[in-house]
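Left out: one protein chain. Kept in place: all the others.
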Amino acid sequence: MVTIIDYSIAIVGAFLAMCMFSTLYGKSSPLYALAEESYIGFGTGLTIVINAEYIWRTGIVNIMKGDYILILALILGAMILFRIHPEYNYVARIPIAIALGAQFGLSLRTIIFSGFTQQIIATIVPLFEGDAVTLLYRWTVALSVIFMMTFFFYSIELKGPLAASAKLGEYFLYTAFGAIFAQTFMGRLGLFVGFMQSFTIPPWKKPILVASMIIVFALVVIMDRTGIIEKYTPSE
Amino acid sequence: MAEILKNRELQLIAMALAFLLVFIPYFVESPALDAASTKLITITAIVNAVTLILALNSQIRRGLNIIRMRRRGWYFKAYMIATMILMVVFAFFGRETGPYHWVMYAVINPLSSVNYGILAFYMASTAARAFRARNTQAMLLLATGFIVLLYQAPLTGAYAPWLEPIALYFGDTFGMAAGRMFLISVTVGAIVFGVRVLLGKEPTVLGIGREKVDE
Amino acid sequence: MSESKLMKTLATYDRRWVYLTLFIVVTIPLLRPIGMPISVSPDTKQYYDVISSVKEGDHVLFTLNTEFSGYNEIQSGVIASMRIFIEHGCKICVAVGHPEATGIPELIFNQLKKELVENGYEYGRDYVILGYVMPNEASVAAMAQNFHGAITQDWLGRPIDDTFLAEINTWEDWDLIADFTTGLATSYLMNHFALRGTPMTVNCIGVMIASQKPYVDTGVYKAILQSMRGGAELEYLTGHPGPGLTAMDAFTFGHYMLILFIIAGNIGYYGYTKKQMGGE
Partner (left out) sequence: MATPLFRVPLIAEGRFIGLMLDVLIFILVLYYTSGDKKIYIRRVAGLDAIEEAVGRAAEMGKPVVCSYGLAGFTYWTLAGLAILSHVAKLCAKMGTRLIVPTGGSTESLIVRPVAEEIVKTAYLMAGVPDQYNPDDLPFLSGQQYAYTGGYIGILQRTRPASTIMTGSHWSEAMNIAETSNAIGAITITSGSYISNVAALACASDYILIGEEAPAAGAYLSEDPAQRASIRVQDIFKGFALVCIILGLVLTNMGNNFVQHLLST
């Protein structure tokens, strides 16, 4: 059963989404502003709700259960708010220092493994065992990493073999960029296709999608031709 | 009190202590230290959640300024602030049904999707314009990009299975090597930056010195 | 003369034509699916093998590190994976890493109502939905070290002590983390779970493939499922056609269109732009 609520969700959603797409026309328009401000407004509201809930569940509930040390979190949180006060902004420095320290501690303790030692270990592979394809793969990866790495040395002058290696590394990088660009395009296309699909499945939404596309496109062209765009589009 | 809070050494010490309390237990086997570090981590998470208020402050102030000055399109800002408040109010009426649920699926879901989906268009126009064999680098980029794009079209994969090993070769060797190279250098960069801050070589990060935030 | 005019057009056309064409070639096959054949990549086979090796009663942490936009891209993989977990009788805990994602579990379980009933799934005993519990690295680290210290309630505020989550204490108690991601808390999960030894798989959006592949190669992740195409392949492997497979026609057309534009652009470049530059 498709309810009136389902219909309203599909209609408003498709219309606002097409308004957002109207930026592809090359000009900002009141329609785009409507979609953008809707997203920012409701989106920020959602963030407020979720964060408040997090503070409530993780902080206040546990404090009421007797985990009193978490009161410290509320005090530090209150102190950090002074950041925007013109006179007392120094109050925020200690909590910022603590938050930064903990954050660095968290990231420094693990990335050395995931981003450094393990990546080195993974590059070290047998280069003379296995079938031809495996060998081709392994040789390419090993040589690419080595050549690309030399491209990224900055505190020494690149001369002689080092310069040649760096040049090769640059070529390898661009070869990689082609493949990565294609993968990225697939990803963005996937996001777009996935979005369009949310308006083609189930099939009753299809007419709504097509109608919104036509209406918004027509509106933007009309607004552009009549000069409404210049008159009503917000100046940032 | 003010003097203590302004003391730069004290801030560095607080930062270093917080750092060590989180850092050390990962390497040393000690349940007591582990528990202490978890607690500190939770506290930090809550403090981070509170900082949202700072962002809200600037966002609302800027919106109100535009409304007050009646700049062109000011009513969109008024609309933005109204929707923000509405969403918070809606949350009190339950989330599985009702207005909160409606906004989630009618506004946030589709608009969030468009924000990233639209990038497919920019990628497409970039490729159409820039994938040109201008020099060696561009030629290499064009060649691999072309092959991988061709392979990624699902239909090609089904009818030209011989293309798969070639396309995967580029992605899994050059692409992966570049990914690994970036990872190694970004990792080292991030650690060095962290150490710099911990050593007090980056005072701006703590907001010492010039720190008036104005809009 | 007309030839050089064509060359000029190919080199200098308005980019809005690209936009319009892409819009049309993607929309039409979605409105009228054709059902062109696809192939299955080795990565997807590996992913399928890993996640279908779960056993009854295994604890699966099902993490949605995505906004709505990303979910649209990977939903075929999400649904197909969840179906496998339900059919294998796993205990599933859904956790999200973005405020928007709090609306996604509802979408997933609505689509799998039949499977839930067939396998006798009951909320609390067999699956639990947590809310936005991974806002930052600190919270994920806390989850890994002391689960009940970090999380006490599900997404609607009901206590989790009387659910199957009572059996969970640290990272060691999870048998698999199935992550579905646009980035967000995935690296934190990796740091605090996978690097310690919890098996983890990722289904990432296309943009992340290049940055995530090195981790699969080093064994940090057990397998990777790539973008919507991987999801479609997984649907094919599980024998349940869904949104992924119907989207593949649009994928094919979108890619072919871009290839045509690139060819046209290069013809225009050699036929017009380069001559212009030479003439100066």
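Per-chain numbering from 1; labels A, B and C assigned in written order.
Convention: a residue touches a chain if its C-beta (ideal position, glycine included) is under 8 Å from a C-beta of that chain, and two chains touch if they have at least 3 such contacts.
What you see is a predicted model; the values in this text were computed from it and never measured.
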Hidden partner chain, touching residue among C:76, C:211 or C:246: C:211
Full-complex contact with the absent chain, from A:180, A:193, A:209 or A:223: A:180
Residues of subunit B (touch criterion as defined above) contacting the omitted chain: 26-29, 51-52, 54-55, 58-59, 62, 115-116, 118-119, 122-123, 125-127, 129-131, 141, 178-179, 182, 184-186, 188-193, 195-196, 199, 201-202, 204-205, 207, 210-215
Hidden partner interface residues of subunit A, rising order: 23, 26-28, 32, 36, 39-40, 44, 83, 108-109, 112-113, 116-121, 123-128, 142, 145-146, 149-150, 152-158, 173-174, 176-178, 180-181, 183-184, 187, 235-236
Absent chain, residues of subunit C that touch it: 15, 207-211, 219
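The criterion applied here is as follows: only the chains that are shown with their structure count from here on.
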Maximum inter-chain contact count - chain pair: A-B
Reference subunit C; chain at largest CA-centroid distance: B
Distance from subunit C to subunit A - Cα centre to Cα centre, in angstrom: 14
Mean-CA-position distance for subunit B and subunit A (Å): 5
Residue numbers of subunit A (touch at least two other chains): 21, 24, 43, 46-47, 49, 51, 54, 58, 102-103, 106-107, 110-111, 114, 119, 122, 179-180, 183-186, 188-189, 191-192, 194-196, 198
Per-residue multi-chain contacts in subunit C, two or more chains: 19, 69-70, 72, 100, 102, 135, 138-139, 141, 150, 209-210, 214, 217, 229, 251, 254-255, 258
Complex interface listing, subunit C residues touching subunit A: 16, 19, 23, 26-27, 30-31, 69-75, 99-100, 102, 131-132, 135, 137-139, 141, 150, 152-153, 157, 187, 190-192, 195, 205-210, 214-215, 217-220, 226-229, 243, 246-247, 250-251, 254-255, 258
For the subunit B and subunit C complex, residues of the former touching the latter: 34-35, 37-38, 41-42, 44-45, 48-49, 95-96, 101, 104-105, 108-110, 112-117, 120-121, 124-125, 127-129, 131-134, 142, 145-146, 149-150, 152-159, 161, 164, 168, 171-172, 175-176, 178-180, 182-183
Residues on subunit A engaged by subunit B in the complex (per definition of touch): 5, 8-9, 12-14, 16-17, 20-21, 23-24, 30, 33-35, 37-49, 51, 54-55, 58-59, 69-70, 72-74, 76-78, 80-81, 83-84, 86, 89-112, 114-116, 119-120, 122-123, 133, 136-137, 140-141, 144-145, 148-149, 152, 170-186, 188-189, 191-192, 194-196, 198, 232-235
